[in-house]
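Not every chain is included here, but those present sit where they belong.
Chains here go by letter, A and B, matching the order in which they are written, and residues are numbered from 1 within each.
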Amino acid sequence: MARLETVLTDVDAGIWLDAWRTNAADGPQLAGASAWSVSKTRLRGGLSDGVDVVTLDNGALSMSILPTRGMGLWKGSFRGLPIEWKSPVARPVNPQFVNLQERSGLGWLAGFNELLCRCGLAFNGPPGVDRVLDNNGNAIETELTLHGKIANLPAHRVTVAVDDDGDGTLSVTGVIDEAMMFGSVLRLTSTVSTTAGSNSLTITDTVSNPSAQPMELELLYHTNIGRPFLDEGSRIVAAIAEVAPRDDHSASGADSFDVYPGPVAGYREEAFFFDLQAGDDGSTAVLLKNSTGDCGLQLRFPKQQLPSFTLWKNTQADEDGFVTGLEPGTNYPNLKTFEREQGRVISLGPGESYTTEIELSVFDSPDSVAAAEAAIREVQSGEPVRHAAPIAKFSPT
Amino acid sequence: MARLETVLTDVDAGIWLDAWRTNAADGPQLAGASAWSVSKTRLRGGLSDGVDVVTLDNGALSMSILPTRGMGLWKGSFRGLPIEWKSPVARPVNPQFVNLQERSGLGWLAGFNELLCRCGLAFNGPPGVDRVLDNNGNAIETELTLHGKIANLPAHRVTVAVDDDGDGTLSVTGVIDEAMMFGSVLRLTSTVSTTAGSNSLTITDTVSNPSAQPMELELLYHTNIGRPFLDEGSRIVAAIAEVAPRDDHSASGADSFDVYPGPVAGYREEAFFFDLQAGDDGSTAVLLKNSTGDCGLQLRFPKQQLPSFTLWKNTQADEDGFVTGLEPGTNYPNLKTFEREQGRVISLGPGESYTTEIELSVFDSPDSVAAAEAAIREVQSGEPVRHAAPIAKFSPT
C-alpha cells in the first residue's frame, strides 16, 4: 500500500507551494483509474488575485476546491458534463476584496459563484440584528451579515493525499479558523475525497470548539447547480415528510415546488423548507434530474447531522444566474434569532465538535438516474405533508 | 505593418506576467518616436502591495495606468512636465486595503490620488441612502458610498498592444467586472492609447450590461491636476452655455469660478456644474492653463457622451492636496436619487453598452496653449449664463 501526502500550505510551519501537480506518472498507481491527477495553482489578477485552487481529478470526476474561499467547491465535471452554474460574479473572488457589510449586509453576494459554499459558522441566513457581547462583556446589538464568514475565510493548512488502497482515493484537507477575540471561535477541518474512477465525492467536515466556553454553530451547505442538470422540466426527487414555502411569495409556487421552469428574466426566487425522511442507514438523498432524465446530481447525507433541508429555486435568465440550490443544513437559513428560538442553533461545549458528511454523486445515463430516483422513492413513507403557506416552525412570520 | 499584442493578465486563461517590458529594441519600429516603451510591474509593500502598474511611454508623453485600481491613470509626464497631483495619500492603494464604508461612506478617500479615476459604475456622488432590491426581491434601503466601486476594482484581463501603423500607437486595455449576484452587473472595457511622439492620449471606455435585466449607470471621470498646470492665477477655459455653483459655499466663489487662488491651508473646496457647448464635431474641450500661459492640460470629449461637466476647485496647501478636478460625466456627482429624478441616470438594456471617449492633451509652450485656448473660444456661442447661486436642475436644495 502506498500513500502520498503533500502539505501545500502550513502557515505555522512556513510551508507554501505556489504550484504543484502529481499524477500517475509520478504518484502511486490506482486501480480505479489511470488518468487521475491532483494539482494546485494560485490565480493571479483581478478579484481572483491570490486565490488558491486545488483540483482533484479521479479520472472521471474532476472537482476544483478553493482553500482561499472556505474550502468551497468551485466547479467540476464528470465525463464531459459540467458541474457548475454561471453566476454574474464570473470568477473566484479573493475574500480580501469582499466587504460582507456592503449593501446593508449583502456583501457576501459579491463573491458568490461556487458549486458549493458553506454558510456559517457562527451564523447564517439573512442580514439582521443579533445581541452579542463586546470586549468588556457587555451585551451589544450587532448586524449579522448574509450567510456568515466561513465562505470568505482561507485555510491556514492544506494537505492533499493519494492512497492506492482499493480503487485508490484522492483527497484534500483544509483547516480554517473562524475566530475573533471576545467573539466566536470555531475551527473547520474539511476533507473532500473521491475514489478513483467513481462518479462521486464526499465532503467530511468537522467543526470544533477550541474555546473553554460554549460556542454557537449554524452550518448550511449552499449547493448550487445549473445546466445541464437544471433545465425547464427538471425535477427534485426526495423522500419528504413535510415541506412548506419559506414566504408568501414562494407560496405562490408551492404547487410545483419540485419542478422547474426554464430561465425567466427577472424571476424572483422561491425557497422551500423540508423535513426529509431517512432510510435505514439514517441517510437521506436529494436528486436533481434534468427534464429528459438522462443526467442527475444527488446529495446524500445523514438526516441526523443535517436535519434541515432548503431548496432554493432561482431560475433567472442564464445571464443572471440560472440556478437551483440544494441546501442541507443544521438549520434553515432564517435570521439566527429565529433559529435560536426554534432550537436549531447548535451549542458546542468546550472541546466539542460536530461532524457532517455529504456525498455528491453525478449520474450521466437514464439508467443511473432512474436507479437513483427509485432508491429515493423506496424510502418515501406515506404521503408528504405539503403546506401551501409558510408554517410557524420553519419560517418567522 | 507589425502589431505586437501581449496578454499581461487573463484570469480565465491562467495568464499573469509579474514584470514585463518592451521597447524599440525588441518591438516594432515606430515612425513617431524611437524611444518608446511599454512596461508592467507589480508594486510590493505597504498599501501598494499587489498593485499592478502599466506604463505607456510614447517617447514624449508617459502615463502609468493602474489595472488594479479600475484602470485609473496614476500619473505621467510630458517632456519633463509632471502630470499629476500630490495627494496626502502618497502611493497607489490596493483596493484590498480600502473599506468604502469607512468614515460614514467616505472610505474611497483613503485610496484617492490618481490623475484620473472613474466614479461609478452603478452610482457616484456623495454617500447617502438609496433603495435597492435584496436577494429575495424585496426593496431595502442601503447606503451608497462615495463615488462607487469601480476605482477600487481590478481588471481580470489586461492586454497591451504596439502597432506601427502611421506614427505608431501604444495601448493598454483592461476589462473589469463590477458585479454582484442580485445586484448591479456592469462590465467596463477601457483602452488607453497614445500615438508615438504625440502630446496626447485617448481613453475609450465601453460599459456593457451583460445581464438580461436593465442596469443603471453613472460614470464620471475625476481628472485631478496639480502643479505646474495649477498655480495662483491658473484659469479654466471652456465653451460654456451655463454654469452654476454646486452649493452655497461654492456660490461665494462664483464670480471667479474660472480662476484659481494659490494654495491656502484649510481651504474649503468649491465646485461648479456646467452645461458646455460643443463644436461642429460634437466635441467640447476644457483647458486648464497655468498663470503664465506656458503650459496647459486639456480634456476633449463628445458632449453627447458626457453631457455633465463638473469643476472641482480644491486649492488647499500643497501638503494637503493642491488640486483641481476636471470631471466630465454622464451625470453630476450628486446623490444618485437626485440624479435619477433629473433623468441623468442612464439605463442600459440587456446587452446594451455605452461608450465614452476622452482625449487628454498636454501643451508645453505659450503658442500651443494659446492655440488650444483660441480653438475653444471659437466654439463659444453667445454669453455664458452664469448663476450666482445653485440652481434646481443641477443641485439638490
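A few notes on this one:
FYI, a contact is a pair of C-beta atoms (placed from the backbone, for glycine too) under 8 Å apart; a residue touches a chain by one contact, two chains touch by 3 or more.
What you see is a predicted model, and the numbers here were worked out from it, not measured in a lab.
Counting every copy of the one repeated chain, the full complex in this structure comes to 3, with 2 of them shown.
Basically, only the chains that are shown with their structure count from here on.
Chain A maps onto chain B through a rotation of 120 degrees [Cα fit, steps of 5, range 0 to 180]. Those residues of chain B whose C-beta lies close enough to touch chain A in the complex are 9-12, 14, 16, 50, 52, 95-96, 99-101, 132, 134-137, 140-143, 153-158, 176-177, 179-183, 185, 210-213, 350.
For chain A in complex with chain B, the touching residues are 41, 43-50, 87-91, 94, 96-97, 99, 101-104, 106, 109-110, 112-113, 126, 146, 247, 249, 265-266, 268-269, 316-321.
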